[in-house]
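Pasting in a structure now, in structure tokens, and then I'll have a few things to ask.
A single protein chain has been removed from this complex, and every other one stays in its place.
For clarity, chains are labelled A, B and C in written order, and residue numbers in each chain start from 1.
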Amino acid sequence: MGLGYAFREAILGLYRARGMSLVSIGTTAVSLLVFGIFLLVTLNLYGIVGQVRRRIEIEVYLSDDIDDKEALDLKRKVEAINGVKEVDYIDKEKAADEFRQAFGEGLLEAVSQNPLPASLRIKVEDTFSTSDKIKEIVKQIEKRRGIEEIEYGRQWVERLDRLTLIVTVADLVIGLVIGLSSIFVVANTVNLTILARRESIEIMKLVGATDNFIQIPFLLEGIIGGTLGGALASAILYFSYNWAVVHFPRITFAPSNLAVALMIPLGAILGGLGSRISVKRVLKSLA
Amino acid sequence: MGLGYAFREAILGLYRARGMSLVSIGTTAVSLLVFGIFLLVTLNLYGIVGQVRRRIEIEVYLSDDIDDKEALDLKRKVEAINGVKEVDYIDKEKAADEFRQAFGEGLLEAVSQNPLPASLRIKVEDTFSTSDKIKEIVKQIEKRRGIEEIEYGRQWVERLDRLTLIVTVADLVIGLVIGLSSIFVVANTVNLTILARRESIEIMKLVGATDNFIQIPFLLEGIIGGTLGGALASAILYFSYNWAVVHFPRITFAPSNLAVALMIPLGAILGGLGSRISVKRVLKSLA
Amino acid sequence: MIQMYRVSKKIHNTTVLEDVNLHVGKGEFVLLVGPSGAGKSTLLRLLHFDDRPTEGWIRVGEYSSSALKDRQIPLLRRKIGIIFQDFKLLKDRNIFENVAFALRVTGTRKSLTKRKALQTLTAVGLAHRRDAMPNQLSGGEQQRVSIARALVNDPFVLLADEPLGDLDKEASSNILELLKEINHRGTTVVMATHDEDLAAHMPYRCIRIENGRIL
Partner (left out) sequence: MIQMYRVSKKIHNTTVLEDVNLHVGKGEFVLLVGPSGAGKSTLLRLLHFDDRPTEGWIRVGEYSSSALKDRQIPLLRRKIGIIFQDFKLLKDRNIFENVAFALRVTGTRKSLTKRKALQTLTAVGLAHRRDAMPNQLSGGEQQRVSIARALVNDPFVLLADEPLGDLDKEASSNILELLKEINHRGTTVVMATHDEDLAAHMPYRCIRIENGRIL
């Protein structure tokens, strides 16, 4: 059997049972759409969680009795700690400037001497932004001389940890279930469209068609239907995501094209597999 | 037509096309399972977000120059502010105790006079735990006399806000999509099982069956199939949630029975509607 | 009982029936003969209101094509028995259920349904196979199930499309006897057949149709 013939048969097969094909393609599209939306939401969610975490800073307040040279020395040592990404040295003058910007002139001018301590502002690597890892970094800094206080919002980082863990678990659970159910739904839908053509398959066998001769067009039909469903899903995804990017720029920013395009091969694979399994089963039951 | 007959026909209908019935019930179950898992995850997620928020406290440090009576007076006034749930007065002595518990005896004993300020520790109502609302409460307290400093982790509350907003939006989007797709998938699956019996429906019409006579057993069949699918989904949900409760007690605690049981009527409604719409359409196409 | 007046039927530009006039009196037994593709089945389908004529007017008993509403069609069909050329059995039910179905749609009591269905199956010689599914029957057996279903309702008009096509001589004459008996009891019978010999040997009015026209 030529591939051309099989391909033509597959297209015709979709057309002949067009009612069912549409239902099946629609279901495939919706299943993949759910999965795709889930993927995009996940990508953005992790992006945002990352952003929030990236803003975690450790503020090391220095005692007034160490001078700039000692402070810069300390800065270099802190920079060498594993997990530290960037260290800014905020001397007393700069600290005062920041304070003025935040709370106005008056307050600070009232006191005779600048009461604000100098500090090192530490940004940590993304992978070190959990409460445990930060504690470790803090422990290494604490041992140094000339440190008045270390602030990083321990409670808050722990809360963030907890929330991140939960969001991750929730996301994985939902993702797994959505993924499995997409596979199941697409395969089942294809299965139903093929069960409905059981009689045709039987007649084909009676007229001397080999199993392969029957299977290949159905397989292609499944692949084409799945591809169409996937394409539909990815078109909807593409437009609605771009709409969301325009209207909710703060929470949608992750690159999406790959995830969107993924739906097409996914549809093809699921449609093909579903059809292959179903036709095999029907053929076996007829043998 | 007696309901008894219709019911018997519906059961027989499921049995006669048992291959398709199983596929259809399975698909319904999986669709509802996804929706149910989503519901449970959402319930727990909001529960946990609420828990995290509930721990948000405003700490109002009082200046050393107000006495206990004035402080308690202030406490009452703060308690009257809209959104404040609970106020604890931590006097200097208690603050010192807490400090000792956290950091040991030594430090505090070194200094001659207790340097720790008294404070009011404020818990806010759940609905007031967003950054904006807290700022409002803080603004009303600030005006009072004898207040040294107010601390509530502004940056962190904002971060939490942002994260909560995003999780909520993500959850709603996914929920909407899952819900719609469940409806679509169940209706489509039922549709396919009925399209496959188009010929039978045609013959029934030819033998003098009214549309209702044909429809009612199919409707019941859809409802029964949907109910079975829903029951399967809720059984799986029930056991896996209880498993999760035992193994992940910290992130699964929300009451689940109602959400779990919900799948059954949902399955019945979707199955019934799907079948009703499909049979109507087939009957119309035959008229 | 049956009247067709200037009836034409076109399907996608093909004229299948043209200007057919027909009158069948109450209690008559009429044979409709004609070669393959003449339009016999189409004519019977019109009388059963499976299809509406493109032109013209049809009356069957009290039902007239000009006045019949869609929702009355089931009522009409319950009173007309039809034996389809291709049997049209419900494949997913056994033959008892297939015959009983025609009674169920009329709301017949359960016990009566059972009795009548079995009686009719006995009349066509298939009572012993009542639990068999259609695909477990031979061609002739399926045809007899289809005949039983058409007769079970005591129709006032019986439309039989090639009802003996798959039957041997003996079975044929049995079924013919059955049809005659039903006709004797007052049922109007219209029987389409391509078997000219059979038609020639029967003492009934013969309507000849060719290329969609009555000769």
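Annotations for the structure displayed:
Everything that follows uses one rule, which is that contacts are C-beta pairs under 8 Å (C-beta built on N, C-alpha and C of every residue); 3 or more make two chains touch, one makes a residue touch a chain.
Keep in mind the model is a prediction, meaning the values are calculated, not measured.
Within the full complex, the chain left out of the display is in contact with A, C.
Residue-wise, the contact with the chain that is not shown comes from C:Ser36, picked out of C:Asn13, C:Ser36 or C:Ser111. The hidden chain makes contact, of the residues A:Leu43, A:Ile81, A:Ala96 or A:Ala209, with A:Ala209. Within the whole complex, the absent chain has one touching residue among A:Leu3, A:Ala80 or A:Ala287, and that is A:Ala287. In the full complex, chain C makes contact with the omitted chain through residues 11, 34-38, 40-41, 85-86, 136-141, 144, 161-162, 165-171, 194-197.
By the touch criterion stated above, the residues of chain A touching the omitted chain are 1, 5, 16-17, 197, 199-200, 203-211, 213, 287.
Throughout what follows, only the chains that are shown with their structure count from here on.
When chain centres are taken as C-alpha averages, the shortest distance to the whole-protein C-alpha average belongs to B.
Chain A and chain B have Cα centroids lying 21 Å from one another.
Chain B and chain C have CA centres that are 61 Å apart.
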